[in-house]
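FYI, not all chains are in this one, though none of them got moved.
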Amino acid sequence: MSKRKHRPKRENLLTSPGTLTYIGPDIQLKTKVRKLQYNEKFYTNEAVTSLAECSINTTLEPHITWLDVDGIHETSLIGKIGQIYHLHPLILEDIVNTEHKPKLEVYDSSYIFLTLKMLHVDSEEPLEISAEHVSFVAGNDYLISFQEERSDDIFNPVIDRLKASVGKTRRNGTDYLVFALMDIIVDNYFLVLEKFGEKLDTIEESIISGSKKHSLNDLYGLKRELTFVRRAIWPLRDMINQLIREDNSLISKDVVPYYRDLYDHTMQAVDTIDSYRELLASLADVHLSTISNRMNAVMKTLTIFSAIFMPLTFIVGVYGMNFDNMPELRHHNGYFYTWGVMIIVTIGMILYFKLKKWM
Amino acid sequence: MSKRKHRPKRENLLTSPGTLTYIGPDIQLKTKVRKLQYNEKFYTNEAVTSLAECSINTTLEPHITWLDVDGIHETSLIGKIGQIYHLHPLILEDIVNTEHKPKLEVYDSSYIFLTLKMLHVDSEEPLEISAEHVSFVAGNDYLISFQEERSDDIFNPVIDRLKASVGKTRRNGTDYLVFALMDIIVDNYFLVLEKFGEKLDTIEESIISGSKKHSLNDLYGLKRELTFVRRAIWPLRDMINQLIREDNSLISKDVVPYYRDLYDHTMQAVDTIDSYRELLASLADVHLSTISNRMNAVMKTLTIFSAIFMPLTFIVGVYGMNFDNMPELRHHNGYFYTWGVMIIVTIGMILYFKLKKWM
């Protein structure tokens, strides 16, 4: 289990507020920035090599500019992009603070800031989930997306759709683009939750059948990861709700149903998590009761053995005594009668335990 | 226990929003569509064979059109019906998404969309419940109902009432028709809950009487199904409440009391489920305490046997020793005196345990 989750954010403590401090894992790669420009008529997608290219190209006809920043460990670069787009220093702080929880902030209705978590399955056995810190700054005609440097770009499906045809994404503004990107992230939650579902199925079957393959530690580990996932998803609910209700000019009326749909999906994810948690708690109870039952079975075995052999051992002990005068010892069939008594005692005991349903 | 419940919805992930993807069980049957037209004066009920017949017949005098679509696995058909009635693509997505939880949506006060769950008892031993995904789209003069393809049509009682006489259903608009259909579904919940009630009675009796026929696994299975049922019913509460309060022209003032009645019934169902859950928790406690008590009984038996036979075995061991000089062995009645001592020890032990109330 990864240690990371027990650590609150750290390095930017006791520095002046607004100081940019990256606290995620060490990364050596250079930040990759792509700039996409499109409207219903044209579409360009180019890698950005100089800061100057980051700004909006005002010489073009009205279009959407999407700046896709892949890597948030070079804080100076982030700071410079922030200056170009006049972003508040506290926003930049949140963009690079990988421990910050999802939130939405609307700045003077000139741009909105969203940060949320992309979930990745790091390991399947045991199940380990990590969160990628993703942020969006969306103005009227631009969107800047920030993500941690990872091998696979999660936004490729949207880029493909933009490139492929003049569909809903190309026809709509940044509000729909933000939705499309968030939709990918939320859809991905279900892929992660499916892993939990499979795991739970395995553990449930194993516990119900009484096999000892899975222990409370497995349940504990699963619960821990589930709690981690829940904390990543839960704030999304409020964020999307706020986006829908917020009286801002940034989300157009036509796009609202899509956000409402997104809200439903988020709720479904949270619901699924909650039902998994409840299930885990129930399974832990079943597991503990199984242990109790096993202990009971062990105790019964012990008791049955003791109750059968203690009297027998006593009987043979009696005739192992060395008294001069023990008439039974002299009896010709004494030994065989003794065996008879012992067999009767044994049968009696067995019947007694059968009666008590211990055998 | 069915695996299905641990899986969040799946196939429509990572596709463009608004894409119709059916994710329920595989079905080979063709979708059946019936069209009912009625007002106070006439009533027709015919199977629809072409898409053209699906639209509202405007040549007739004012009437209600009820399109009853039986089967949601042919997504292309659903899509076409959606086009005829100008339904939002996201609604169609929800109609075919059998994992979607119950919800109500009002579109521009031109039509309302409702989706809820019909519950079926798949198996009685162990109790297994499945949910059928049912949706309604209700405009001013039309209702389209969508349900999964199942052998028995749950709406037959309403169809019979429509056909039989010019009663409340024929006299009222689509608002009353929606109520009548929802009423059937909610009434059905009580039939399902009754199964739970019977099961609980059996398990309760068995646990209270200390019989070992039922285990924590049974309680766990029942709780799991109950949670499933609760999740299907719970959102209905808010939906109906919203319908009553909503200031839309679709629910007329005369019909509101019926929805209020429906709300009461839904509340009663939820209440019953909650009291069952509480009962299950209490029964689990009683069950565990029964196990504890049994363990106690086993331990006492073991202790009593040990405490009686250990001293006796020791005594006979003493006189099994081979010392040259053991005066008792030579005593003529030594053997019989030893028996006397052993009987006294045994009686003493029994009295001791009687005193301690262990016997």
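When the chains are written out, they are named A and B in that same order, and each has its own residue count from 1.
The criterion applied here is as follows: a residue touches a chain if its C-beta (ideal position, glycine included) is under 8 Å from a C-beta of that chain, and two chains touch if they have at least 3 such contacts.
As the structure is a prediction and not an experimental result, all values here were calculated from the model.
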item: Homomeric assembly size (copies in this file), of which only 2 appear in place; value: 5
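As a convention for this text, only the chains that are shown with their structure count from here on.
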item: Distance from chain B to chain A - Cα centre to Cα centre, in angstrom; value: 27
item: Touching residues on chain B, where the partner in the complex is chain A; value: 1, 3, 6-10, 13-14, 16-18, 88, 90, 93, 99-101, 103, 105, 212, 215-217, 220, 223-224, 227, 231, 284, 287-288, 291-292, 294-295, 298-299, 301-302, 305-306, 309-310, 312-313, 316-317, 319-322, 326, 328-335, 338
item: List of chain A residues in touch with chain B within their complex; value: 157, 161, 167-168, 179-180, 183-184, 187-188, 190-191, 193-194, 197-198, 200-201, 204, 208, 257-258, 260-261, 264, 267-269, 271-272, 275-276, 278-279, 282-283, 285-286, 289, 292-293, 295-296, 299-300, 302-303, 306-307, 310-311, 313-314, 317-318, 320-326, 357-358
